[in-house]
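Excluded from the complex is one protein chain; the other protein chains are retained at their positions.
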Amino acid sequence: MKLSVLLFAAAREIAGCESVELELPAAATVAQLRVALLHTFPTLAARTGILLCAVNNVYASDDRVLQASDVVACFPPVSGG
Amino acid sequence: MKLSVLLFAAAREIAGCESVELELPAAATVAQLRVALLHTFPTLAARTGILLCAVNNVYASDDRVLQASDVVACFPPVSGG
Amino acid sequence: MIELTQQPIDFSTLTESVRSDQAGAVVLFLGTVREFTGVARTSWLEYEAFPEMATAAMQRLEAEVRQRFNVVEVAISHRYGRLELGDIAVAAAVSSPHRAQAFEAGRWLIDTLKESVPIWKKEHYADGATEWLHPEPVMGSRPEAAIPVASTFMSESSPEIVPEA
Partner (left out) sequence: MIELTQQPIDFSTLTESVRSDQAGAVVLFLGTVREFTGVARTSWLEYEAFPEMATAAMQRLEAEVRQRFNVVEVAISHRYGRLELGDIAVAAAVSSPHRAQAFEAGRWLIDTLKESVPIWKKEHYADGATEWLHPEPVMGSRPEAAIPVASTFMSESSPEIVPEA
């Protein structure tokens, strides 16, 4: 399935785009999405440290199974306030 | 010496006046003032519980020696805020 | 900024007065007139002040909060006279570089104010009864050194307040 991943803050700047389209197997997990993302942008992990993932506006753990309709975002730890 | 004592809140209401003039020996202490005040208004202690005393806008202990020029006030524990 | 007033408190101006480029955090506390205390229904409140001493006590509080905490600015306003339900009785604001300090200083400030500033409130209940309120028991930070003379006085002088026979 194709999934579009939204990127924010340092992750967005390092990737150079606000979102990226990834090709994933059906029923892929967040862990697999993470691997595919870092494969596309190898510098992302080294430069941003830990990356958080959210699915449909809620933080998601690595074993979360994805669907083609999910809104997925990856970003560094938050620093608002 | 004559000393005028300001009264507030329940102390003022029970005494029925905003201040009272007491006759005290020279170099009287706050403790002596307290005795004279309760002699004048015997119901004060029973009705207000503990009475605080302030001299020149600062809380005063019982051994504080008074002067005729001091501004003295007696009142119940505070309950502002 | 220290204020004792019979007019409604403008918490917006008070809060603006503590904002600063040197502070990353502002904490404002408002004490307002609550309708119910348990089952007792308040109709309105009367605050009585000893104005000269209350102002002096609030000025001492400002100096002490600056000495005890890393604060940039401090402002306190206390109202007295007749207050209706929902009215603001007291507003206290502090600014500080970081939020932990701002919360600690704000909490200490209002706790200590309620223990030391000579203002009293009289409840006027909906059933027509009235009552001078006793101070609340203090929860949390106790200002051990804030009013040492008063504390000493309160413990030492207890035997003295029994009226002479």
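Each chain gets a letter, A, B and C, in the order it is written, and its residues are counted from 1.
Keep in mind that, in the parts below, a contact is a pair of C-beta atoms (placed from the backbone, for glycine too) under 8 Å apart; a residue touches a chain by one contact, two chains touch by 3 or more.
These numbers were taken from a predicted model, which means no experiment stands behind them.
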{"item": "Shown chains that the omitted chain touches within the full complex", "value": "A, C"}
{"item": "Selected from C:Arg66, C:Arg99 or C:His124 as touching the chain missing from the view", "value": "C:Arg99"}
{"item": "Chain C residues that touch the omitted chain in the full complex", "value": "11-12, 15, 19-36, 85-86, 95, 97, 99-100, 102-103, 106-107, 110, 139-140"}
{"item": "Residues belonging to chain A that touch the chain removed from view", "value": "6, 8-10, 12-13, 31, 34-35, 38-39, 42, 44-46, 49-54, 57-62, 71, 73, 75-81"}
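Going forward, only the chains that are shown with their structure count from here on.
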{"item": "Distance between the centres, which are taken as Cα means, of chain C and chain B, whole angstrom", "value": "23"}
{"item": "Where chain A and chain C are represented by their mean Cα positions, the distance between them in whole Å", "value": "50"}
{"item": "Euclidean distance of C-alpha centroids - chain A vs chain B, Å", "value": "72"}
